[in-house]
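Incomplete set of chains, arranged as in the complex.
Every chain is named by a letter (A and B) in the order it is written, and numbering of its residues begins at 1.
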């Protein structure tokens, strides 16, 4: 029952939108790294599907959705083709891409948490796995591109916190038995708006205390 | 039945040859990176077994073949020992290593696709997983060595395309119900020859369009 937060076709369409925008971010990084057309496709696939793949391996949902639903596999390829031919135009719409990426982040942290709970994980673990679903693809993207994951860098706007908030709202809704289309929609929107605000106001997470003095010692 | 493309012992021997040459490439990179003897062994194991390990986790074949067949585990160690003592000689035979590596590529894309289909994946997913089987170990090798995966770089001869062709031939043969030792042998040889030709003629995949102008803007 938990599965059916939205009608299946609505859920599936939302998934594909999230996958598409995540794939765009992977393909754009591949272009910046000067990869060839195949590298663009690989980075698009990994960014879009990596988080969900990790979640499915952990909860034992094999074969993962990424390999059992053809749409999940083909959507990133479409994003790769688009970026291959039109990347200057796509980069110029970076703001729009960022907005969609924020939507994907909100969506995936909610569906990831729900799916993990459906497979029997506890509430805390489910929320952690929802977070991993939302941010895992981006981490894999950066590892393959041989860069420090932007998720971990202090000089990037908050990315994990919105996903943590979204996943936590879902976990609390499950805890109090009020998870439905409305409340999970609220969780998606909360994470989405928080990420937009973080980008707009350049919110950042603190580094370790005494960092400055420690750096001076070096 | 699909499993039995070749007699089991022939299949197993071919697997070990592919694992051995992949392990050689991993061990040689470890020597170039100045790793110690243990780093050489780890990189040999990861390069040789990483692709198959990923495939087995995805299709739910646990424990993976890499951990249930002792020969799969020991073969990379033999390659590591060989490279440890004789690496200048092995590097001098780089051309021969490349030819064997091409054979491993052809073999693994075919057996990977077949095994994935046997475990119930669709044709497209099976071909994708066949490709991942063939190239996954090399990607893991480069990630562990902290280098940009050579699979993704535009300045390397085509590596993925031969594996894609081999996997696609197998998928088409399954689709039209004509997969047997002859047709899958043909797929192996096609991928093998294509990779040899790519190395000989330095075929490369294109980068994103307008790359030059985009680079000039930077």
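Just so it is clear, contacts are C-beta pairs under 8 Å (C-beta built on N, C-alpha and C of every residue); 3 or more make two chains touch, one makes a residue touch a chain.
Here the structure is a predicted model, which is why all the values come from computation and not from measurement.
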Start from the 2 shown copies and tell me what the total comes to for the whole assembly. 3
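In this section, only the chains that are shown with their structure count from here on.
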In their complex, what parts of chain A are in touch with chain B? 30-31, 33-40, 42-43, 53, 57, 62-64, 67-68, 70, 73-74, 83-85, 87-88, 143-146
What part of chain B is in contact with chain A in the complex they form? 57-60, 119-122, 124-125, 128-129, 139, 143, 146-149, 151-154, 160-161, 204-211, 213-215
